[in-house]
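What follows is a structure written as structure tokens; I'll ask about it next.
With one protein chain held back, the other chains of the complex are shown just where they sit.
Chains here go by letter, A and B, matching the order in which they are written, and residues are numbered from 1 within each.
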Amino acid sequence: MSSLPIWRLVPGQRLVHRCHDGECVLFNDLTGDTHLLEEAVVALLQALHAAPGPAAILAGSDGLPEADPDLLDELDEVLADLAALSLVEALPC
Amino acid sequence: MEHQEDRSAPANEAHEAQAAQAHDVPQLDARGASRRRFTRAGAGAAGVILTLHSQPGMATYGNYGGICASPSGFMSIKTASHNPRNSCSANHSYTYWRDNYKSWKSRCGTHSTARFCDVLTPRGAYVRVKNYTLLQILQQHKDVRAVDGSFVLLQCVTALLNARASERAGIPSVLPEDKVVAIWDEYSLRGSYRPSGSARPWSGLEISAYLQTTFR
Partner (left out) sequence: MLTLASLGPRELRARLRGPGLRLQTGPFVTCVQSPLALLADTLAAMYADYPVLEEGGVADFHVRLSGSNGLRRLVRPQVHFHYDGMAPFQPLPLAQAFPMFEWAMNWCVSSQANSWLVIHAAVIEKSGLAAILPAPPGSGKSTLCAALVNRGWRLLSDELTLVRLDDGRVDPLPRPVSLKNASISILRDYAPEAAFTRPVADTVKGTVAHMRASSESVARAQETAMPAWIVFPKWQAGAPATLTPVPQARAHMRLAENAFNYSLLGETGFQAVARLAEQVRTFDFEYSVLDDAIAVFEQLLRERA
């Protein structure tokens, strides 16, 4: 596994979703699944939609000046789970 | 979650991600501000609370009042799943599993990189392909095709994934995993399989054909 995967939205995912009170439902264009996600995850997906990037940049994208290692670990885990759902993918380095 | 107790049977694997309570992972940095972004719901994914898997094929056969109507008759589902969508089957054909290999982990608890020898016993000519992954088998790698002329391994792997997906979804399976293994074991030892009550054993092609009928 490469040290800094660049993540991107799986091509074809339009992020069709609705949010309410901090939770969102999202339609998965590829699998047809429906996901119940925290709003922060949808924000992450939208950031990836805007531009692919490594987890460290995504962590910094909400204005935090340093990449908190605990946060990065969490992000890595979330990204891995989103990859398992065919929402995101790591670009080969 | 306020409606946890409504689920008399889990609709899909992501029930593992649901828990009675979502508990926060406390994270305070040196400045004392909370840096937690994603709530971990039980042992499952952070931030991903629940997934409803698409099962479009099951629209054809509705669960009516605990009866799953399917072409093979009806299964009376005692564990009253309130999910009409996938109360009948989590089954798919091999092409589905081949094309949706990314969903294996969440649906079946199996990685697409799992090897043939990890799940079934290679025997005879099949020993040559023992280290091939399940995905390669579904992709019909040429070495696999060379030994699996009747497609029994292909359909057994498919049946296995179906059995595991059904189990994770809490749905009674037409062909549970141990039966798939039993069919494979007999076929790989004898070159045929004799179902109980059958006058004569089935050939590889007959086994393949039968397995496909269980995928609906």
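FYI, contacts are C-beta pairs under 8 Å (C-beta built on N, C-alpha and C of every residue); 3 or more make two chains touch, one makes a residue touch a chain.
Only a predicted model underlies this, so the values are computations on that prediction, with no experimental measurement involved.
Asker: Can you list the shown chains that the absent chain is in touch with?
Answerer: A, B
Asker: Write down which of A:C24, A:L45, A:A59 or A:V78 is the residue touching the left-out chain.
Answerer: A:C24
Asker: What chain A residues would touch the chain not displayed?
Answerer: Touching the missing chain: residues 16, 18-21, 23-25, 27, 29, 32, 34, 36.
Asker: Could I get the residues of chain B that touch the absent chain, sorted low to high?
Answerer: Residues in contact with the chain left out: 1-3, 6, 8, 11, 50, 52, 54-56, 58-67, 69-71, 73-74, 76, 80-85.
Basically, only the chains that are shown with their structure count from here on.
Asker: Averaging only over C-alpha atoms, locate the centres of chain A and chain B and give their separation in whole Å.
Answerer: 26
Asker: Taking the complex as given, what residues does chain B use to touch chain A?
Answerer: Result: residues 25, 27, 29, 35-39, 45-54, 56, 100, 102-103, 105-106 of chain B touch chain A.
Asker: Given the complex with chain B, which residues does chain A contribute to the contact?
Answerer: 23, 28, 31-38, 40-41, 44, 64, 68, 70-71, 74-75, 77-78, 81-86
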